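With one protein chain removed, the remaining protein chains of the complex are shown where they sit.
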Amino acid sequence: MKLHEYQARELLAGYGIPVPEASLATTPEEARAATEALGGRSVVKAQVHAGGRGKAGGVRLVDSPAAAAEAAEALIGTNLVTHQTSPSGAPVSSVMIAEQTAIATELYLSVLVDAQLRTPVVMASQAGGMEIERVAEETPEKIIRVAADPVFGLWPYQARDIALALDVPPALVRPTAALISSLFKLFVENDCTLVEINPLVITEDERVIALDSKIDIDDDALFRHPDLAKLADPSQDDELEQRARNAGLSYVKLDDGSVGCMVNGAGLAMATMDITLRAGTNPANFLDVGGGAQEETIAEAFDIIVSDPDVKAVLVNIFGGILRCDIAARGVVMGAHQSGSGLPIVVVMRGTNAEEGLEILRKSNLNVTFADDLSEAAPTVARVIAGGAA
Amino acid sequence: MKLHEYQARELLAGYGIPVPEASLATTPEEARAATEALGGRSVVKAQVHAGGRGKAGGVRLVDSPAAAAEAAEALIGTNLVTHQTSPSGAPVSSVMIAEQTAIATELYLSVLVDAQLRTPVVMASQAGGMEIERVAEETPEKIIRVAADPVFGLWPYQARDIALALDVPPALVRPTAALISSLFKLFVENDCTLVEINPLVITEDERVIALDSKIDIDDDALFRHPDLAKLADPSQDDELEQRARNAGLSYVKLDDGSVGCMVNGAGLAMATMDITLRAGTNPANFLDVGGGAQEETIAEAFDIIVSDPDVKAVLVNIFGGILRCDIAARGVVMGAHQSGSGLPIVVVMRGTNAEEGLEILRKSNLNVTFADDLSEAAPTVARVIAGGAA
Amino acid sequence: MSVLVGRDTRLLVQGLGREGSYHASACRAYGSNMVAGVHPNRAGAKFEDAVPVFESVKEAIAETDANVGLIFVPAPGAADAIIEQVDAGMPLIVCITEGVPVQDMVRVRAYVVGSGSRLLGPNCPGLITPGENAKIGIMPGSIHAAGKVGVVSRSGTLTYEAVDQLTRRGLGQSTVVGIGGDPINGTTFVDVLELFEADPETEAVVLLGEIGGTREQEAAEFIADRMSKPVVATIVGQSAPPGRRMGHAGAIVTGPSALASNKIAALREAGAHIAETPADIGETMAGVLK
Partner (left out) sequence: MSVLVGRDTRLLVQGLGREGSYHASACRAYGSNMVAGVHPNRAGAKFEDAVPVFESVKEAIAETDANVGLIFVPAPGAADAIIEQVDAGMPLIVCITEGVPVQDMVRVRAYVVGSGSRLLGPNCPGLITPGENAKIGIMPGSIHAAGKVGVVSRSGTLTYEAVDQLTRRGLGQSTVVGIGGDPINGTTFVDVLELFEADPETEAVVLLGEIGGTREQEAAEFIADRMSKPVVATIVGQSAPPGRRMGHAGAIVTGPSALASNKIAALREAGAHIAETPADIGETMAGVLK
């Protein structure tokens, strides 16, 4: 789960990490008042769950309350398109009004769980302000990586070593180390999967400030963080992905795909997408209905798949195990009727109750083509899309 | 550092541990009002840093607000003498007014750091309400001991196992396990050296409640718990021990001793006490002046020692190391003058600047006898006390 | 036995809720020797009128000598259940539970390493040795056949797909091991490859990888340096866009080494036989073994 910048800022502040003065505005009037309160100048920052806001015009320096109101007016209610959003962009429903900061140096700082080392790692770099992926590619030697003990966490001396390696001014070694320790504590205590401060700035008057921050929370740990769970903003997700989440489905919409995929199991779902691509067609989505799905869930999954206007055919690939094939078949029939979709369907069914499932689909009035196995499935879909023949 | 019961109760409540309804009263009027608020019945409990209050009359069940006021009147401003206090007792400056609880079962629960296992240990017993030392002696098989991992802490399954071993009613296994987990968390997060709930009660209506609790905090960790440090109540300590603490001295008053001991180093201080005892006299105190002591501290130490009316002579045993003997000698002279004490002094001095120190004392007008080494020191003191000859 | 489980397996199932009971029953039906259940509120009862249920793992092991623990405890309590089994000395712990928080696994993994226990999972289908009727997990038993091919996989249903392709071609399995799809888990590809390499009943191995992480690259290194037996490998997720999580928490492309292409190249380089698509696993293995 992603937090908005203003939410992340508050969480940081709660751990004693210095952040810029700022407040949230949902109307131009609030933006004007907030800028007034900051002395007449501010930065107006669109609150969306995506990076690359600056280049996309989502971050605007303004020199007057009127200009702030104008910027807010221009942003709120629109969709911001950045290189990290879908082509339709992410909706801006609020802006953060932050003080302008006189920056001397921009640094980078983050904490994440390193799957290879199996422990949280602090990453830092003197190349702040740019994407860490680019730094990693262009000047990997500039990245400082310090692994914390999986149990003890980050020791203070490690935080100090990072501050020293960042070459901050001597007077800032201690506050920077304290900031790093606090950030690590925040990461662990809130079950984050990523905390990123970019840039971490040294101001001209020698203070260290977390200017912009990004925080992702482990969805699986939200059960023990009810307060964080409340910060979710589903409006930032694709509408179909929202529906899928509500239904307990794992669904990822892909761009420019024509083959809707409905599969049980993540690995098999990826395999299905891959063979679709191999056959010269493009998968329209990843979808794992999960093991415990009931008819209604399958129906909703089908409905979501065919709601994507790019989809020309649906490939159903079920390997019955915990999920029985007859349940899946009934769900598909229900979903097709519910959605009113007349799209062609290609079905592969194996495993538990496969025969019953196939029989249900055969007897339905849907436009179904059957494939015997995985190798046959994709070419069949390609043929169905190309020729239309059932 | 010990907490009062009402302070411990609040700390427990902050961790979600069920405690009886209660409030603090420093006047009979407050006791009356609090009892009124509890429905007219309460328990009036003297707040002192010592166990054994019940037998000493420090805990009184009252059936009316008037009786509560009376009990408070009788307790506040007096000294309560229990088997754990000094003969003069501990001053009662407040009473806790708690609800009366219908008890079905009394259990025992504590957490402490086990020096042998070098990790925190949870101790529990079905024999609640009595001193655990007595349980340990009489029915050791009734004590449940569960060691926590030094780093991970107590796992939930261990808390559950303790609850099961305590044989609480099935419906209370989960809440009791949760209570144990919370108590452990409190112990670690507040750098406790002891957290004890005795009794932990199962009420007649099947709730689990921490009826009485005792919490000791690690003095060495108070630097990171400023809020806890504020809870200290020095009035509970012996007056001389208070003075010693303020001077940064490690001092323990012993009962019925005639030989005041002034030593540098805890081990040597104990050794000095031991040989004093061997020589047929009783040490009046443990006192370690510490390594970094200055003249003024030594003088205060001397003053404290001779302020004990039982002391008949002072044995000064200094092995100069970090502390130089000349500093110690000057401090003794200063302390003798300051206190106006004419008590005989026996001196052993070795190590750094021993000659200078002895010279200073020789030239002073104090009643000093010198001993060459430890073996000579104690008999000399015994002789001085017995015969009076310098 | 082939690897890890077989006819000597004495199964303990922890967490006998709806799902746990269903699968415990299926394991027994397949022939697994379930000797104990653990469930806090059902101690003293008998599961299916046959298997005693205990209130703690320690007690269950003391009474029944269980040597494999299968965990269905819901995610919030899964880490604790694993630790309880470790502390009780369980040699092999199989955690089916999905959705265990990453930081729980950071700590659990550190705790398991250096203990006497091996952990499989979490978020895995378990493992099965068809030739000895030992099914310790949630896979459909009927698609398996006894034989000489070892299978190790990060995924569930894709494993069934691969097993199905093998069985249809008459290629039975020695043991099929699902290591699970989480980024931090107990047993890795390398651990299982090592076991298969040492197992006289295994002649060849199928390795089913996914995008995300670098465990497949570690497997490639092991295959190049230490495997004498042929390995057929496939990596799914070539069509997945970077930065998006594909169901499994571990299946997310976070850098070049997380890409399917990078993993395939490493495995090919190491001498593994690459099944060009997930539909070609059985055929590729048939070619290797013919």
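Each chain gets a letter, A, B and C, in the order it is written, and its residues are counted from 1.
Heads up, the rule we're going with is that a residue touches a chain if its C-beta (ideal position, glycine included) is under 8 Å from a C-beta of that chain, and two chains touch if they have at least 3 such contacts.
Quick caveat: nothing in here was measured; it's all calculated off a predicted structure.
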item	value
In the full complex, displayed partners of the excluded chain	A, B
Touching residue (missing chain; options B:18, B:65, B:128 or B:320)	B:320
Given A:41, A:160 or A:185, the one touching the chain that is not displayed	A:160
Interface residues of subunit B (partner: the chain not displayed)	84, 113, 115-116, 118-120, 133, 136, 149-151, 188, 191, 193, 218, 220-221, 223-224, 250, 252, 254-255, 263-271, 273-278, 282-283, 286, 288, 291-292, 319-322, 350-352, 373-375, 377-378
Missing-chain contacts mapped onto subunit A	149, 152, 155-157, 160-161, 164, 170, 173
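By our rule, only the chains that are shown with their structure count from here on.
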item	value
Between subunit C and subunit B, distance of the C-alpha-averaged centres to the nearest whole Å	55
Per-residue overlap in subunit B, given as positions that touch at least 2 other chains	152
Multi-chain contact sites of subunit C, meaning residues that touch two or more partners	107, 111
